[in-house]
Structure formats: structure tokens, C-alpha cells
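The complex appears here without one of its protein chains, the remainder shown in place.
And then chain A:
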Amino acid sequence: MTAEAASPTTGPTVPAPAGDDEPTATPSLARRTLAVFTGNRLALLGAGILVLLLAFCFLGPLLYHTDQVHTDLGAASLAPGSDGHPLGTTDLGYDMLGRLMHGGQTSLEVGLAAGLLATLFGTVYGAVAGYFGGWVDAVLMRITDAALAIPALFLLVVVAAMVTPSKPVLILVIASVAWLSPARLIRGEALALRSRDYVHAMRLMGGGGARAVFRHIVPNAVGTMIVNATFQIADAILYVAYLSFLGLSIPPPAADWGSMLSSGITYTQVGYWWLIFPPGLLIVLVVAAFNFIGDGLRDAFDVRLQKN
């Protein structure tokens, strides 16, 4: 067993420079990854935005109390700043700032859960296809190709119209179309990883396919997984917004940024800008944040950019 095979760490191993006999203190992989990530200003900005948005949505309601369940028609469509409503009120009298916090929880929860679920399932699916190869790969990948041929939005609209949208339903519906991309990506990684010496060694010692997939293939593709997960989350948040925009959101009094934007659009002609721009901006911000983080992580996991 070679040193490389004995230490299945994340990412390809970098050979030591020739002639370097003196053992030097090499930073750990985690440190090197972190160093690259923190060196990326956009990634840091993304992380900062994300932390702020999470705090806004989940800690904000603890400090800023509003009733987001009962309507108040007498206070409908108040402009920002009026009567204790810093961002105004909605057409049903909900405080807008409180509604953004409330709606953000749904958008982030569904986005995160759907993105992670899709990545997890796609990873296992792709790893199995890539590791076993042959007819297993052929069958699994043809299924993926067939599913990819159907426009995702069309599928989402059809499924969401058949069932009453709820958080778990939205998570499953979005994840059911989002797993295809990570599946293909990880399958490519698995094809390369399965020919590594440490995988051969494990098999020679009697290790089975399941052990190979879950102990060697998946852990070694973790970098790709994490990077992909951030993009999946961003996409999932956008899909929540799309579906809500098409009227397939979680029934009221629940809200999410997409449905808030959708109902705000109704009032564009009468100038109720506070119903449109805040949820729109937050969607853009959260998607941008996840993309910056994803790009930063991709760089961080790229060993060519890591400094020993």
C-alpha cells in the first residue's frame, strides 16, 4: 500500500518537492483550505451576508415582534415609516419588516433542506453509478438523462399543482428535480476514484461495494459535494421563489420571499414599492451570497491554489 493509498484524504495528493530531505511543518489540509477561502474577499462577503440574513430571519423575530398570522385590514398598505411600521405594511396589514423575517425563514429552510437533500441523494446515486460501472451505470445514467430532458420548472409546476404545497412537500418536490446535477458530477468523480490504489487494496482485502462507495468514494468527493451543495441551495431558493411567483407557495398565513414578491407585483401600478423591492433584493442577496461562498469553497478545495 502506498502512502497515497493509505491516506485517503480530500482532493488529490501533492507530491513532495524533489530533494527536500528536511521535514518541514506543513499546515493541515483544513488550515490550507481555510486560508484559501479567507483569501477570497467575495467568499467572505458572501459568508457575511449569509450570517446577517440568517440572523435577520431567525433572531430578528425574537427582537421585533409582529403578528404574522392575523390580518389587519384597517392597516393595509401603509407606507414605510407610518405608525410603527418601518417598512410599511402589506395589502392585508401585515408588518412588512416582520413579514420579511417570517418569509425568509421559509425560503431559507426550504432552500437549505432541498439543496442538501438533492446533493446527498445525487452524491450517493452518482457514486454508485460511477463505482459499479457497466450496466448499473448505464441504467442509472439513462434515467438521469431522461429526467434531465424534462424542463425542471414544468415538472415543479405540475407536481406542486397536484399536491397542496407545504414545507416538506416543497423540499421533496424541489429536491426531486435538483439531484440530477450532483449525480452526474459525482459519477464523474467516482469513475476516477474507483481506479485508485487504495480502492483496489480495499477490494483485495475483501471489502464490498458498499464499503467502497461510502468509505472511499463519497468521502473523497466531499469537496465537489460541498461546492455543489452551495449552488444547489442557491438554486433551490430561486425555485421556491419561482414556484411562489407562479402561485404555488405554501398557503397563507405562511409566507416566503417569492410569494411576497409575487403579491407585491400586483401593486406595481399604484406605486407600492415597499411590497416589491425588499423581498426582491433579499432573494438576490441570498442567491449571490451562496454563489460567492460556493466559488470560494471551490477555490479552497483546489490543491493547486493551496500553499503549504
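Assume a contact is a pair of C-beta atoms (placed from the backbone, for glycine too) under 8 Å apart; a residue touches a chain by one contact, two chains touch by 3 or more; residues count from 1.
Criterion: contacts and distances are computed from a predicted model.
Determine which name in "Ring-1,2-phenylacetyl-CoA epoxidase subunit PaaC", "Biotin carboxyl carrier protein of acetyl-CoA carboxylase", "Oxidoreductase" or "Solute-binding protein family 5 domain-containing protein" the UniProt entry assigns to the undisplayed chain of the complex.
The chain we cannot see is, by its UniProt record, "Solute-binding protein family 5 domain-containing protein".
One chain is left out of this view; which of A:V124, A:V173, A:L238 or A:A300 touches it in the full complex?
A:L238
Just one of A:A79, A:L120, A:L148 or A:L172 touches the chain that is missing; which is it?
A:L148
So which of A:T33, A:T66, A:T123 or A:S263 would be touching the chain we can't see?
Checking the options A:T33, A:T66, A:T123 or A:S263, the one contacting the hidden chain is A:S263.
Looking at the full complex, which residue from A:T33, A:T106, A:N220 or A:N291 touches the chain that isn't shown here?
Answer from the full complex: A:N291 touches the omitted chain.
Would you write out the residues of chain A that touch the absent chain, in ascending order?
Against the left-out chain, chain A lists 69-71, 73-74, 76, 91-92, 148, 152, 164, 177-178, 180-181, 184-185, 228, 231-232, 234-236, 238-239, 241, 245, 247, 251-253, 258, 261, 263-271, 273, 276-277, 280-281, 283-284, 287-288, 290-292, 294-295, 298.
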